[in-house]
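Only one protein chain is missing from this complex, and each of the others stays in its spot.
After this line comes subunit A, so read on.
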Amino acid sequence: MTKLVEISGLNIRFTGERTVYAVNDLNLSLGDGEVLGLLGESGSGKSVTLRALMRLLPKKRTQISGAVNVMGRDVLAMNDEELSSFRGQTVSMIFQEPALALDPVYTIGAQIAESVVRHEGKSHAEGRARALEMLDIVRIPSAKRRLDAYPHEMSGGMRQRAMIALALACRPKILLADEPTTALDATVQIQILLLLRELQREFGMSVIFVTHDIGVAIEICDRVAVMYAGQIVEQGALRDIVRTPVHPYARGLLASTIQGAKRGARLETIPGTPPSLAEKPNGCSFAPRCAVAQPRCLEQLPPNVEVGPGRAARCVLAEPVHV
């Protein structure tokens, strides 16, 4: 399988009032037509990683090192002009809060048309025609009328559909989704998830889907990477990770799920809280909360152990598999 995205040795540090080591030595790849989930709790670095892929992080306060290659191009070396054509056409993003991501003073139709005109050099009329086509594709009822609607005139679910239409208007190869269903009601969330699943197949695009919700990941992802304290602690096929997690954090996260827990029975928990990330981790970041930690866990970053085909865990206890 060809790799559309290759991230290796990525480090992201925010400077300013406080220093935050947000992402530490992260390696990740995305295959053609694959849906990859970045699963983690708040502050684990999943959104930061996603934004780095599109260079959306504030320039002045961010230090990035490592390599980010998207379709053979070095994203970290792009200048502003290159970035502007890269965004929207190659890679596009949808956000958690469409009310904030859409421009409140332009109609939905105008926003979609603008991106088509800018990125593809089409005429305004062609842009509007594409906008109408996109609203149909994301199944917004009476799309023609909705072209002239402002974001505030739409319900939450409709706005999220409009944002998906905007993101896909220029047929990007890669869609980055940052918790796009978290702010939605349950009955709407499932509609948007199924729509994304369908569009991914139809357009044949690759998706990186950030979520904190295992259930959401199960509905949409082929592969998942579990993040903790700015690192990927385990990655592999969704089925393997959900059924037989290897890393103690991934195990704890899956065990603490409330679904199916018996009423009155105690829930499995991971004691403690995630580290502050004010210092660069020298050992396993999870060791202070880990039930099976050993002295060597704190001495150096645990190696990325291949524990199966396409599957790796960052834990000294992981058993390597030679295939």
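Everything below uses one rule, namely that a contact is a pair of C-beta atoms (placed from the backbone, for glycine too) under 8 Å apart; a residue touches a chain by one contact, two chains touch by 3 or more; residues count from 1.
Here is the rule we use: contacts and distances are computed from a predicted model.
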Name of the absent chain as recorded in UniProt (options "Cell division protein FtsW", "Maltose/maltodextrin transport system permease protein", "Alkylhydroperoxidase/carboxymuconolactone decarboxylase family protein" or "Glutathione import ATP-binding protein GsiA")
"Glutathione import ATP-binding protein GsiA"
Cross-chain touch to the chain not pictured, restricted to A:65, A:273 or A:294, is A:273
Can you tell me which of A:215, A:303 or A:320 touches the chain that was removed from the display?
A:215
Per the touch definition above, residue among A:242, A:301 or A:317 touching the missing chain:
A:242
Just checking the interface: what residues of subunit A touch the absent partner chain?
41-42, 155-158, 185-191, 193-194, 212-216, 218-219, 238-239, 242, 252-253, 256-261, 263-264, 266-271, 273
